[in-house]
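Here's the structure we're looking at; comments come further down.
Of the protein chains in this complex, all but one are displayed in their positions.
The block that comes next holds chain A.
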Amino acid sequence: MNKLLKIFLIFFKIGSFTFGGGYAMLPIIKRELVDNLGWIKEKDIYNYYAIGQSTPGIIAVNTATMTGYSLRGVKGALAATTGFIMPSLIIITLIATFFKRFQQIDLFQHAFAAIQIAVVALIIDIVIKMWQKSDKTKVSLLIFLLAFLLLVVFNISPVFVILGSAAAGILIQYFRGNLQNAYYNYQNDNQGSDE
């Protein structure tokens, strides 16, 4: 199948089953693009989500655009985003036309209450997997706990949490001497490729 069409269909599926904020799309993105197709690395999804979270706009749309771009450039970005948005357009238009009293339909309320619980379970599973994939250092654990507390207890904006953790990451690598080494290698590699 044409890759663009496939990107569109995968994100259509993701848009159809994302209940909640942008985080709710991560388990499905991981399943489709990392586990099933191997098109991107697991680490990359979390990077894209972090970027999506700290730029203006709807986080889920940002994440879809970012992921689509990494798969197939600007066309991939458009395919992923239209695919993700399409189910919303269809479902909401149908509801607005036929079910003005959607809120009062108990069936949907019961289904949604239980879906939310499934999303919580899926998210806990993703967080465990993220930890297993990480470097498992004490510093990472500290950043994880600190971010969680700042968000839950102090209601700090996620944007500041991400900016702060980026600064922390740079400082930590600097004091470990990793940054300097990596920089040296990076410059050598780039010189090599220029020649």
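Here is the rule we use: a contact is a pair of C-beta atoms (placed from the backbone, for glycine too) under 8 Å apart; a residue touches a chain by one contact, two chains touch by 3 or more; residues count from 1.
Here, contacts and distances are computed from a predicted model.
Colleague: Quick one: find the hidden chain's UniProt protein name among "Electron transfer flavoprotein subunit alpha/FixB family protein", "Anti-sigma-E factor RseA", "Inosose dehydratase" or "Chromate transporter".
Modeller: "Chromate transporter"
Colleague: Identify the residue among A:L5, A:L37 or A:A166 that touches the chain left out of the display.
Modeller: In the complete complex, the chain left out is touched by residue A:A166.
Colleague: Considering the entire assembly, which residues of chain A contact the chain that has been omitted?
Modeller: Per the touch rule, chain A residues meeting the hidden chain are 13, 15-23, 26-28, 31, 43, 46-47, 49-53, 55-62, 65-66, 69-70, 74, 77-78, 81, 84-85, 87-89, 91-93, 95-97, 102-103, 106-127, 130-131, 134-135, 140-141, 143-148, 151-152, 157-159, 161-162, 164-170, 172-174, 178-179, 182-183, 186.
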